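Below is one structure, written out as structure tokens; comments come after it.
One protein chain is absent from this view; the other protein chains keep their places.
Chain naming follows the written order as A and B, and within any one chain the residues start at number 1.
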Amino acid sequence: MQRLCYALCLLALTLHAGCGRRETRVEYGNREQILFKGNGAEPAELDPQIVTGVTEHHTIMAFLEGLVTEDPVDLHPVPGVAERWDVSEDGRVYTFHLRKDAKWSNGDPVTAQDFWESYRRILTPTLASEYAYMHFVVTNAEAFNQGRITDFDQVGYKVLGDHTFQIRLASPTPYFLSLLNHTSWFPVHLPTVRKHGLPYVRGNKWTRPGHHVGNGPFVLDEWRVNTVIVAKKSPTYWGRDTVRLNEIRFYPIDSADTEERAFRSGQLHVTETLPLSKIEVYRNRQPEVLRVDPYLGVYFYRLNVTKPPLNDKRVRQALSAAMDRTALVEKVARGGQRPAYHFTPPGTAGYYSRAKVSGDLAAARKLLAEAGYPEGKGFPKVELLFNTSEAHRAIAEAIQQMWKVNLGVEVQLVNQEWKVYLDSQHALNYQICRAAWIADYVDPNSFLDMFLTGGGNNDTGWSNAEYDGLIAAASREAHPAKRMEIFQRAEALLLDEMPVIPIYFYTRVNLRRPEAKGWHPNILDSHPYKYVYLEDSPGGTKASATAGTGH
Amino acid sequence: MAAPAQPVAITGAEELEAGHSLWQDAWLRLRKNKLAVGGGVFILVLALASFLSPLIAPHSYDTQNLALGATSPSGQHWLGTDDLGRDLLSRILYGGRISLSVGLAATLVAVVIGVLYGTISGYFGGRVDVLMMRIVDILFSLPFIIFVILLMVIYGRNIYLLFLAIGAVEWLDMSRIVRGQVLSLKKQEFIEAAQALGLRRRRIILRHMIPNVLGIVIIYGTLIVPRVMLTEAFLSFLGFGVQPPMSSWGTLISEGARSMEEFPWLLIFPGLAFSSTLFSLNFVGDGLRDALDVRASKD
Partner (left out) sequence: MLRFIAKRLLETIPVLLIVATLTFFMMKLAPGGPFDTDKATTPEIKAQLEAQYGLNQPVHEQYFNYLGQLVRGDLGPSFKYAGWSVGELLWSAFPVSLELGCYALAIALTVGTLAGIVASLRKNTVTDYVPMMFATLGICLPTFVTGPLLIMVFGIMLGWFNPSGWDFASDRVLPAITLGLYYTAYVARLSRAGMLEVFNQDYIRTARAKGVSKWRIIWRHSLRGGLLSVVTFIGPAIAGLVTGSLVVETIFHIPGLGRFFVMAGFNRDYTMVMGTVLFYATLIILMNLLVDIVQVWLNPKLRFE
């Protein structure tokens, strides 16, 4: 049957070659330096202080620039609006020296005052910015956001001159500079915001094309909902001479299948994702466009530790050990993911967990027997909850089978629609529940502080005073190596107590034309557009693919 | 309905007698229709195979073979396997239990409610009709997804509620179609004659109205079946229908469609089961319609 498909494809190709072919959109883009990008979903908004999603982040990155930006290859902080910065000895005071040629798209200079005003806006309670907490590392930011103080001058932001801006942190935060690449730290042009509505509530119309004023390498030219967002090269951006793309078009294609078809017929340079079943096809036939890159996220199961039988640590450990993670990754998930034997992805800011979960099946059976369920006998009815999706279903089905075969434990699968699932998870109205965590910044803290007692994203009912103490100690520790050691101990504790079963570490799987250059794989899937360009290498796609893997 | 007891009894008996000959005639005519008989037999065989699937399925529907993965049809797995290495034939057979029972039960619910509701609304007309049809308008407009989520939250997962939820939506079209037919039938000579003769409403509705709309009802009923089967897949998506690893034809088809280029058999075989059932059902429906067409027999 597959052979028939190949034959048909071949036939189609021959027919295609026969009639003088139209130029594809991608070819047109290569000629004109226009990048056509699949963008996943329609952005909810383009206001960096209101948005919450990855899609919005990837779009807004084109229009706005923070104090620092990131290196496209390894993400280390490089100068953005600030051309240099000093850090005080205790690691708590950052002084940023802004470049004099940084301009908004309306020609106004970007000043320290702009940043101060922007950060006041995001922390103002009436704006109800969901990512305001990203600023809580700053002195008094949390108090201002929660209305406990009303004088913004008490918050740790200080304008020391038109081009000098100072930030005072509540505690030394080694990952502070990498936070600054999050949309919540981007500046907004307050005069424009004031012009198009009330500045400190939602529903402001300043992000519409024609109204929008930004300071990034591109300006918003067109925004048609569910159709396209067009970004044009900015004539006022300080680094405009190095920006090579003339235009980026973001297509909010939410179906992976639709996106793949668009890519296949030359409508897109880059896709957001790739359907599971297509990965193998591309791996065999067009490996030069397939991209499988590590991603800073972990796929795991939450266990509700407040109800039997999962309140017994031995049961939790047995369930974890009875999973064949390699088979799950290679046969079910199939996207090049790495099996997860610990929780924090390896290499998160140089951190590699020494503690690992066991994969010892005999030990798992013994643990289960000790817990009172020899060979799964008498094991109560347990439900495994996941939100409806083909991928989650396949993983759950496979794990269900593994537990049945390896432990004699029967679990029942239950799928729920997204919001119902979130509700069940948060209300601890589940026994085992599929979950995932994608980091907002590159630091083990981003993964490990989730399981603090009563944490908003704990959702397992697990509480451990020693663990809470370790995470608190890490936040006070200024010495990087000592801090990592504390995380090692915290993670070892987490893996032994096992309120969560790590399953695999994410990868980003997508398609990218070899002509798109300056687009480097990295764990945050962050690709600053000012480094991206299109170049049609002579010698066809094969040749350019080998060149492409060179960077 | 405060009528003396006796006439009712007599009417009932008459109905029974007349009904007997009507249905018997229809049955005789239906039996002569080869396509209809063939279709009927096919559905029966398929239904039987589905309901006996624990006995006759070559494999279990949920036994996986991760190392095998998705393979095309072979001697071992006649219709191939899915991406977890499960036998497709067995999954289709088991899935038939869900799809056939949902398809027939929910359709029956929809047809019965729709026909009764539409006939009453159309026949009585006036205020009754206005009120009943506005209720239909309201039900048409309510958001289905939220309705289903609420049902699920309140009652939990329950296969009978599934029938009800689908039936509760699908009868709306049916009731409006039947009402339209009844409105126009009402003005025809034979009904007006019956009314002039002073026949009871119940009798007119049951003996004259409903038989005359049955043709359209049967045809539209067969059109509801596939919709119902696919709606079931959507409800499973909302967490209301069958839970994995069990599957239905609807869920198999929608999953198969996602990898139709790589693993076409995963779409083709469930699709074949689904469409051959519908074809057979249509043959039976057409045959039934012809058989029940009272006036055509006078030719």
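As a working rule, contacts are C-beta pairs under 8 Å (C-beta built on N, C-alpha and C of every residue); 3 or more make two chains touch, one makes a residue touch a chain.
Quantities reported herein were computed from a predicted structural model and do not represent experimental measurements.
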>> I'm checking contacts with the chain that's been left out. Which of B:66, B:104 or B:183 qualifies?
In response: B:183
>> Given that one chain is not shown, which residue among B:132, B:223 or B:246 touches it?
In response: B:223
> When the complex is taken as a whole, what residues of chain A touch the one chain not shown?
Replying inline: 8-9, 11-12, 15-16, 21-22, 42, 44-47, 50, 52, 125-133, 145-146, 201-205, 207-208, 224-227, 251, 253-255, 257-259, 261-262, 264-265, 267, 417-420, 422-424, 426, 435-436, 456-457, 459
> Contacts of chain B with the missing chain: which residues?
Replying inline: 125-126, 129-130, 133-134, 136-138, 140-143, 145-147, 149-150, 153, 172-173, 176-177, 179-181, 183-184, 187-189, 215-216, 219-220, 222-223, 226, 230, 253-254, 257, 260-261, 267, 271, 274-275, 278-279, 282, 286, 289-290, 293, 295-296
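The criterion applied here is as follows: only the chains that are shown with their structure count from here on.
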>> Please tell me the distance, in whole Å, between the geometric centres of chain A and chain B computed from their C-alpha atoms.
In response: 46
> If you look only at chain B, which of its residues touch chain A in the complex?
Replying inline: 62-64, 66-67, 69, 72-73, 83-84, 149, 152-153, 157, 236-239, 243-245, 255, 258-259, 261-265
>> Can you tell me which positions in chain A touch chain B when the two form their complex?
In response: 1-2, 5, 257, 275-278, 280-281, 327, 331-332, 388, 390, 393-394, 396-398, 400-401, 412-417, 420
